[in-house]
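Complex shown without one protein chain; remaining protein chains in place.
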Amino acid sequence: MKFYLRKIAFYLVAFFFAITINFAIPRMMPGNPVDSLIDRLASKGGSIAPETREAIQSMLGSSDAPLIEQYFEYIKNIFTGNWGVSVTYFPTQVTECIATALPWTVALVGCTTVISFIIQQLLGIAAGWRHGKRFDNIVSPTATVFQSVPYFWLALIFIWLFAKTLGIFPLSGGYNYRQATIGFSWEFISSALYYACLPALAILCSSLGAGVIGMRNMMVSTLGEDYITVAEAKGLSPRRIKYGYAARNAILPSFSGFGTALGHVVGGSLLTEQVFSYPGIGQMMLQAVQGNDYALLQGLFLIITITVLVVNFIVDLLYGIVDPRTRVQD
Amino acid sequence: MANFDPNDVLLTVRDVDVVYDTAKPVHAVQHASFDLRRGEMMGLAGESGCGKSTLAYSITQLLKAPGKVQSGEVIFHDKSGEDIDIRALEGKALRDFRWDKCSMVFQGAMNSLSPVTKIGKQLGDVYKTHCPGMKKAERMERAAHLLEIVHVDPNRLSAYPFELSGGMRQRVMIAMALALEPQLIIMDEPTTALDVVVQREIIQQIAELQRDRGFSVIFITHDLPMLLEITDTITVMKDGVIVEHDTSANIFHHAQHPYTQKLLSSFPSLTGDRGKFLRDGHGLDVTEA
Amino acid sequence: MSELKVSHLKKDFELRNGLKTTTIHAVKDANFTLESGKTIALVGESGSGKSTIARMIMSLETPTSGEITLDGKPVPKGGKALYDYRHNVQMVFQDPFASLNPYHNIYHHISRPMKINHMASSEEEYEHMALELLERVDLHPAEAYMWRRPHELSGGQRQRVAIARAIAPKPKVLIADEPVSMLDVSLRLGVLTMLARIQREDQLAMLYITHDLATARHFSDEVMVMYHGDIVEYGPSDEVILNPQNDYTKVLLNAAPNPDAFFADKK
Amino acid sequence: MTNATATIATKSSKSPKRSKFDAIKRMLPQRSARLTAGLSILGLVALIAIFLPMFTQDPNAISNIGLSAPSGEHLLGTTKSGQDVLAQLGYSTRGSLIIGLSVGVIAIILSTFFGVLGTYIGGWVDELFSLITNVMLVIPGLPLTIVIAAMIPQKGTAMLIAVLSVTAWAGGARVLRAQTLSMRGRDYVLAAKIAGERPWRVICVEILPNLLPVMASQFTFGVVGAILGESSLSFIGLGSSNQYSLGTMLFYAQNGSALNAGAWWWFLPPGLMIALLGAGLSFINFSIDEVINPRLRDMRKAEKDIKEAARKAKRAARNGK
Partner (left out) sequence: GNSNNGAAQDVIINTTANATTAVTVNYNPFSSLSVTGTMGGLYEALFYTNSYGTKGLEPQLGTEYTMAEDGMSVNVKLRDDVTWSDGERVTADDVVYTFTLLTENDALNTVGFHGSAEKVSDTEVKLTFDEPQAANGLTFLTGVYIVPKHDWEKKSDPVTDTNENAVTYGILTTEGGNFDSMAYTLKTNAKYYGGAPEVDGVRFVVYSSDQSKQDALLAGELDWAALNIVNADSVLAGKDISTVNLPSSQVSLITCSNADLGCTGPITDKAVRKAIYYGIDREQLNKLAFNDSYTEINGSLYPTQQYQEYFDESVSDGPVPMSARQDEAIKVLEDAGYTKGSDGIYEKDGQRLSFEVAVTNGTSDWINAIDIMNQQLKEIGIEFITKQVSSNEWGQGLRKGDYDLTIYGLWMPNATEAYGFYNQWFNGEKTAPKGETAYPGYARYNNEEVNEALKTINSTTDEDEKQKAYTTIQENVFEDMPYIPLLRQSGLTEFWSDKFDNFPTEDNLYANPQPWASPDYAVVIKNLKVK
């Protein structure tokens, strides 16, 4: 019980810390949304008069309240769901913007992370089990190299190779807008899955490395534990020892690192989405940065942070089940 | 102490040579030979690092790289009359042999249980592997019975190892070793790092079980005083070589090898004369190498 | 002559288990006095509070109540006074493998306590003193051991280094917490003999913590038996061992292997 | 017996004081294929970073042959504005290395501060430090970096290093904390305390040396992470494009449509260089892992020995025939 209370307290502190950063950062950024809007309007060939500036200024409105007041207002709004109006998507509510983008990211990044995790662990188990053998000697160095390749670079090469040259996968986008409309139809889902393949593959390739090496090393050191020797002496089948005893124990650190890894992947998705024109929150975030869209930026950072915190929290709770020992600590 | 037929040999170990093939190769066991009779409890004593565990591992074929049994033979004379050459066993045959005929309680039994699996499951695993047809309920029943034998509350089947005290874990390991009623159990320092009181309890229990069931035991420890009390025969090792092998009483009263004699004289007597021991500086001048 | 007096020493540990806290009374009411040239053995079951007493004496742990005084002065809480106190009271740790820093050579371990206390003025002098100390703990020739690192020594040799380190600042009181528990019988005796010799030479007051009743009897003047935080029996060693009064002491004695008696019975 | 010991001892006594290097050597990874590979790769990259700029042309010098394929004059071709790719690669590698190493150093200092110092002091300092660490750990790094990077008006290399360092130290601090926590209670640390060592000496002399392999491993991770982080930031246009780095080079290549225009010589080398650098460091890290984790070390030794034995046996068999 104490364990969970502590955890909850920690996540609350982390949450408040994050939202405070979140509050401060846009306010320290130079520039303002009005000017970015004018630039956009000009680039559209719209007619721009000297009055345009004031017109847009009065359209967006602004707050001159003291900082402290703004802060409390901000915190109140976080909980009431009133996250403000996006400038980039004016007059759409930030919550609404995020709602359109979030499912894409969650689907792509979430699924890929889980798949990546599973593959990582399986490869790591296999390499650790056969450490020093050929499989290990191929997989470990390869994973090491892939781990160090810049993600977007790999993605661009993948696009060039698989989409442009071989034509196996679509170039960009989240689904085929010619054949499907967003909704719960087989057409849409299959199309979205097809379009997610290449970005997913790119994420997989660059995220596999670290996990494989980590798991492999854990596996090797677990194999030296006494209980593995005991399991062998018991005459258990190698399969049973490999998964039931060695992997079961070796996976614990990877599991606790899973939440943090997810955080990294959410960040990494930013680049994926940029490279693949994928309609997720990463791209939206870049847009918000460039457009001085404070409200949207805050909203996105908040949602990313909350997601990561929640996932970490869940992983922490689950960890108590995976590793019974943690339940009594503290 | 059990009575046994001096000619009913269970295990023959002949000329076993083990080398750790590292940068500086270690010849850990040299020309080890002995016979173990059915129902005999044999003690294996010797200072730390003399090769006791290595010998035990090579008997059960559990030696891992860089350790390597270079030569020698280990023959197991099964109840059925069949002679099994353990070193020739491989794969399924080896796995079937293990635990069914010969089980082992490991040095540091504290770490012999997987920390994240309930002990009931770990006990059940033995039955699952060796008695494939057995139902889950029966497995649990048997496991519970095993715990009863070693005086652990059967309710503890659903406990994780970390929830048990060191002594209890040790008993669980002993219970596990008994699971298939093997003919040979090797116990590698099963009680070190335990409280003397607990130690004594466990050892008495082992001795009792052995008397009841008639299996043979190889009992490894560096605690010679204790071995003297519980074993039938004692083998003393030094630097990988078996320097003496005799009945316990003979060893105590008429130790032949100087090393054995030194070992025996090293422990001050608990109840004997205080003598000129230690305090006044006229005791044994033991210099260590 | 000096004297370390422990009176009504008590230590409670708060254990938080879930929402409720339980208090462990690790040490309940300890009273004894260590005097120069005298050894007290402290025996008892695992977890009975032996190390806790040692740690309190070293002020690695603060007593819940009670007092420890050295020559009448209470143990300082911190600052320079504490450094002076530690100069006089030293400890040999239970585990020779854990108490030497694998990164440093033997010279470092032995010279540091001397350097801290400015016991010499030049590096050569320190080296000379370190060599002397190593010789004293029977590590011959000292030159050969001084520049090695702990992992290059056997358990018995490490134990001696640990002892050399403890006596380096010339303490008046030595706390030896299970100094031989990790060694097998043949090594045990050597180390103890040496400790006894050093005690004689330096008139040390010593607390010898152990599980091993036989050595406790032979090595010390008095024996204290601890059980669940209480000192249940305290008296001259032969008396306690040969004629135990307390039930727990009896259990303990029964459990200890005693081949003499065993084979005597058989006959 | 005593005599025998004496002779051995005298023999070794001839080897005089062994220096600190001896201990450090023991902490260093043993020679293995991976370490050799890592060191050679890293050495190569370092050579490129140090010496290439000395021999090549001015990386800024424009010429009228934009986007020309590799030739005798331009070994790796030219960029869109006719700048020599090889020269830029040299300067960029240097730039990236500087960023990577600086971030690595700063991050390790920060993680040591938060992980070791806080833990050693204990009490509320420890609680606070570990809270800060954990919070930094769960806050998503790249988005935070982007937001901070967007906030900074003028990004020089120093600024970029600062931004990357801020988000890089937390993971290391957590590991160091765990290590220190276990070390804080070790007997040899207590022994040093009892001997009267001052706290800073206990930390620096008794604790830190034993953390060296862990810190070395974290350092390599930090360097790889910083180089990758810098390239990501640069790629989305938030880097410091004033300075040459592999990330900015990729950025220019991408904006100059290098891939579409078929200018592989402009797009591939910077990415490969990052991968090379990363792989080199990872391989080294891999070997350091074997030091930290003695089991891995023993395994490796065993593996090697077994392989050697097998090879010997095979050779013997062949000769026998």
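To keep things simple, chains are lettered A, B, C and D as they appear, and every chain counts its residues starting from 1.
Assume a contact is a pair of C-beta atoms (placed from the backbone, for glycine too) under 8 Å apart; a residue touches a chain by one contact, two chains touch by 3 or more.
Predicted, not measured: the structure shown is a model, and the values here were computed from it.
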Handout entry: Visible chains in contact with the missing one
Key = A, D
Handout entry: Option touching the unshown chain, where D:Gly115, D:Gly196 or D:Gly239 are the choices
Key = D:Gly239
Problem - chain A, residues in touch with the chain not shown (by the definition above) - result: 29-32, 35-56, 58-59, 85, 88-92, 96-97, 100-101, 159, 163-164, 171-175, 177-182, 273-279, 283-284, 286-287, 290, 292
Handout entry: Contacts of chain D with the absent chain, listed as residue ranges
Key = 60-62, 64, 66-67, 80-82, 150, 152-155, 237-242, 251-252, 254-257, 260-262
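Just so we're on the same page, only the chains that are shown with their structure count from here on.
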Handout entry: Innermost chain, where centres are averages of C-alpha coordinates
Key = D
Problem - Selected interface, B-C versus A-D, where C-beta contact pairs are more numerous - result: A-D
Problem - Cα-centroid distance, chain A relative to chain C, in whole angstrom - result: 55
Handout entry: Interchain centroid distance [CA atoms averaged], chain B/chain C, Å
Key = 33
Handout entry: Chain centre separation (chain A, chain B; CA means) in Å
Key = 53
Problem - Set of chain A residues in contact with two or more other chains - result: 328
Practice task
Return the residues of chain D touching two or more other chains; collapse runs of consecutive numbers into ranges.
Solution key: 5, 302-303, 306
Handout entry: Residues of chain D defined as touching chain C within the complex
Key = 5-6, 9-10, 12-13, 15-18, 22-23, 26-27, 186-197, 205-206, 209-210
Handout entry: Complex contacts: residues of chain C adjacent to chain D
Key = 58, 60, 83, 86-87, 90-91, 93-95, 98-105, 107, 112-113, 116-117, 140-141, 143-145, 147-149, 162, 165, 169
Completion exercise
Listed in rising order, the residues of chain D that touch chain A in the complex are 34, 37, 131, 134-135, 137-148, 150-151, 153, 171, 224, 228, 231-232, 235-236, 238, 247, 250, 254, 259, 267, 270-271, 274-275, 277-279, 281-283, 286, 289, 293, 295-296, 298-300, 302-303, 306-307
